[in-house]
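To start, I am sharing the structure in question, which I have written as structure tokens.
All protein chains but one are shown at their positions in the complex.
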Amino acid sequence: MSAISAHAGTNYLNEKKGIWSWASTLDHKRIGVMYLFSIFFFFLIGGIFALLLRTQLLSPAGSLIDAKTYNQLFTLHGAVMVFLVIVPGIAASLGNFVLPLQLGAKDVAFPRLNLMSYYIYVTGSIFAVCSIIFGAIDTGWTFYAPYSISAQGKVTLMLTAIFILGFSSIFTGLNFITTVHKLRAPGMTWFRMPLFVWGIYATSILQVMATPVLAITLALIVVERTLSVGIFNPALGGDAVLFQHFFWFYSHPAVYIMILPGMAVISELVTTFSQKKIFGYKMIAYSSIAIALISFLVWGHHMFTSGQSPLVNMLFSALTFLVAIPSGIKIFNWLATLFKGSISLATPMLYCLSFLFLFTIGGLTGVFLGTLSVDIHLHDTYFVVAHFHYVMVGGTFMAFIGGVYYWWPKMFGKMYSEKLGILGALLVFLGFNMTFFVQFYMGSQGMPRRYYNYLEQFQTLHQVSTFGSYLLGVGFLVVLINWIHALVKGAPAPANPFHATTLEWTHTQSPPITHNFEVQPVVHHEPYEYGDEPHSIHGFQGLKA
Amino acid sequence: MANINGSALFPLADHYATPEQQVDSGKLGMWLFLTTEILLFGGLFVSYACFNYLHMDVFKEAHKYLDWRLGAVNTVVLLFSSLTVVLAIHAAQKQKKYLIVINIALTIACGIAFMAVKYVEYSHKFHAGLLPGSYFTNATIANPDQAHIYFGIYFLMTGLHGFHVLIGIGIFVWLLLRTIKNDFSSQYYAPLELGGLYWHLVDVIWIFLFPLLYLIS
Amino acid sequence: MSNVAKVLGPKPHPHSVWLYWGVFLTLIVLTILTVMVAQHDFGELNIVVALLIASFKAALVAGFFMHLLFDSKFLSVVLCTSLVLLALFLLFPILDFSSRADLDSAEANFLPRDQEVYKYELEHPDQLPLRPGLQQPQKDELIFIGPGHH
Partner (left out) sequence: MENLNELLKMIVPREWLFSVMPLPSSTHANDLDLLYWFLIITCGILFLLVVVPLFLIVVRYRRKTVHQRAESQKDHNFWMESLWTFLPFVYLAILFMWGFLQYLGMYVAPHDALELRVIGQKWQWSVDYPKEEISVAGVGATIAIPINRPVRLVMSSQDVIHSFFIPNMRVKQDVVPGRYTTLWFEPNQLGEFPVLCAEYCGDLHSNMLAKVQVMTDDAYKNWVEEQKSQNQNVPLPELGEKLYTKLGCVACHSTDGSIKLAPSFKGIYGKMEELTSGASMKIDDNYIRNKLLTPTKHTAKGYPQIMPSFQGRVSERDISGIVEFIKSLSGKQAIEGG
């Protein structure tokens, strides 16, 4: 603890000033913060698309927008949320900020490449915004051929945008893997690394190994549109199902690019807010790697009704069940960690508990969809929509917000308001369940996804869902207000408000200095050792001293 | 000329503890990048495999319109350039600047020669209308319905590969300039090694493209 | 973060130039072999033989020119991971294409339908035009052994 000195108030935020010092920074912390703001900006845009969609669905033959616009909106909602928000999401923002700190490193392995990948992200997002402005696409974010080959709108521009964003993802992953291998502090062995690092490491493997396939797939669609090569176009002798193989070879691992960092954050939150050593450290670490590797083998479960051969369907179904096991292991290990802990219900922990609740639902409904015969009925219905929102929003996004709250004091040196935090968490939890739980039922009843209008019997449920989405929107707004409030008026944060045990809390001030640590940390023990010396812990307000 | 002056010491970035750490990080980063290249080309190899499987006879027929002798010449050219790259690194290790320069120059020359042969091949295909997709106009070939897919894949694979060769030439021109500026020595030649890794990968990909495209018997 | 200190670099361990020349000559010999082998017809094995030689050449380049044999083993692990993934990426679509015909009913193999083909099919149910690359299935092979129905 002695390594933290009050360094006369200089830190990475105020050491250099001005826009240029941010735009040209090589500091992983500043790059992480820039990612954070960019990602939440696009989350806002994607969210507005979603609310428009839900409003259209208030009545069976709604006429808020026309069919074409509706199709464009759900495409853009999907594309923005997937490629601009959740895929970079936790890894690029929190990962960039936290990973080198937790490893006891001064920076990531390649700081210039890191800044470059941020600018690649910005370039890609500018392309995406241009395609939205100059001719919104209506292909669905999955770009299924042959529809995407003949579709109108600036499809090529959007494909280029995602192609570019892919490289941002690749470079970030490459940087993190090298950092974890080469820049660990003295004494930081593999099994002394915090579980957040393990999760981000597994994510990075996926980013590096899967994203190039997306790049070539999208490039091939561009080539199809311009040269009519005929690889994916049946009219020219190609095969439409082959496109789906290509697309899901990336996009299924991409699902784990999204959820693994969420699990990584949860591992940190569970142990810190119960002040208890994580249960089954090695199991959680290995299960991250297992998920990463098995996730390459299950892409065909998106194609059970596509006309893929039954033999391949069978193999993919079996492999899909296999990937459920490590996820289950994690859930039970987190539960066991909480057992006999000292559980604080501070805001990050509320998101962590929401995660456990919602991700369990998301995971179990995934079991429905992995079962071949049941998936035949549920495929491409609202059941699937609900399932992946439970995993992506109920899982990843809850963890993301929880993680941002958790590291907020470290990032900005300011405390957030616990009252607003709890209010926001409750609204988000309620709104989310209201929006998506009814969609499981609608899906079972046979309500297909991507429908502009629908049979009247579904109206009540759609209305519940829409009002839920408004509640969810308000919840996110409260979160945003809390963060802005914290930035402007937050109380100064101590170095380690939650009494966490990882290096970013114990060995540097809040916010950290530009070079992260005054003295190079040396690690002597495992990551989650909660010693016996008495101390008071920040809990949620109103606790007796 | 062979002497290395003091300016060519190892430039150690301050977030690394030792030069070894920095060199190893660079190599690991480069290899990770190379795996992404492998998987990028992988998409095209998989398309090739699928359509070779579906239209085997068409592929066998269409490949006869490629000149395997030109392909073989290009294979030898690229293999030789790979040799000159390792010789350049070897020269750096031995602190022989003129050998670095000569070998890099040879590498660039090989790259240009490769592209020149490609130009000859491409212009022949353009002339004969053996082009991808809707631009396919060759009437002499049997099965024009599917042959255009073969040429689509041919142009995609060799085009993407040729693009990589062009980038490689650019990298080696940059390395040549830095060598002339005395940036490299036996203390520091990491950029040469990394550039070399990239160039070898481009070579390896061609090693597979040659039999797959030119020699399907 | 970008400050740079000038220090002594790691000591290089150069290999003999003759090793590199030896590898190069082997590669040339293998290239000639590839061309020679292509003149002979091994039937189904043509592509296998060609790929085996190419893989051996690639292994030589990676092992000696790219120093994989002398560098950290982890770099080989990275390379192998990507090759395994590539193999999987190749395996499943091919498996899909090849087993559609076995398990599907006969119609799955036919050319894209247009009215001509459709009429032809109706009139000649026994001799249907097949999608290229697929075998005409025998009548009894069409029945996949599954749970009996009726």
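First chain written, first letter: the chains are A, B and C, and each begins at residue 1.
Here is the rule we use: a residue touches a chain if its C-beta (ideal position, glycine included) is under 8 Å from a C-beta of that chain, and two chains touch if they have at least 3 such contacts.
Just so it is clear, the model here is predicted, and its values are computed rather than measured.
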Full-complex contact with the absent chain, from A:His77, A:His379 or A:His462: A:His379
Contact with the hidden chain (one of A:Leu64, A:Ile133, A:Ala235 or A:Val519): A:Ala235
Which of A:Met314, A:Leu426 or A:Ile513 contacts the chain that the document leaves out: A:Met314
Chain not shown, touching residues in chain A: 67-68, 71, 138, 140, 144, 146-147, 150-152, 234-235, 238-241, 274-281, 283, 305-307, 310, 313-314, 317-318, 321-322, 324-325, 328-329, 331-333, 335-345, 353, 356-357, 360-361, 364-365, 367-368, 370-377, 379-381, 441, 444-446, 448-455, 528, 530, 532, 534-539, 543-545
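What we mean here is this: only the chains that are shown with their structure count from here on.
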Between the pairs A-C and B-C, the one where more C-beta pairs touch: B-C
Between chain A and chain C, centroid-to-centroid distance (C-alpha), Å: 34
Geometric centre distance via CA averages, chain C-chain B, whole Å: 20
Residue list for chain A, restricted to those that touch at least two other chains: 106-107, 111, 181, 209, 213, 239, 242
In chain C, residues with contacts to at least two other chains: 1-2, 74, 81-82, 85, 89, 93, 97
Chain A residues touching chain C - in the complex, by the definition given at the top: 26-27, 106-107, 111-112, 181, 205, 209, 213, 234-235, 239, 241-242, 245, 249, 296-297, 299-300, 307-312, 315-316, 514-515
Contacting residues of chain B [partner chain A, same complex]: 13-16, 21, 24-25, 28-29, 32-33, 35-44, 46-47, 50-51, 54-55, 132-135, 145-146, 148-149, 152-153, 156
Chain B-touching residues of chain C, taken from the complex the two chains share: 1-10, 12-15, 17, 20-21, 23-24, 27-28, 31, 34-35, 38-41, 46-47, 50-51, 53-54, 57-58, 61-62, 64-67, 71-72, 74-75, 78-79, 81-83, 85-86, 89-90, 93-94, 97-98, 131-133
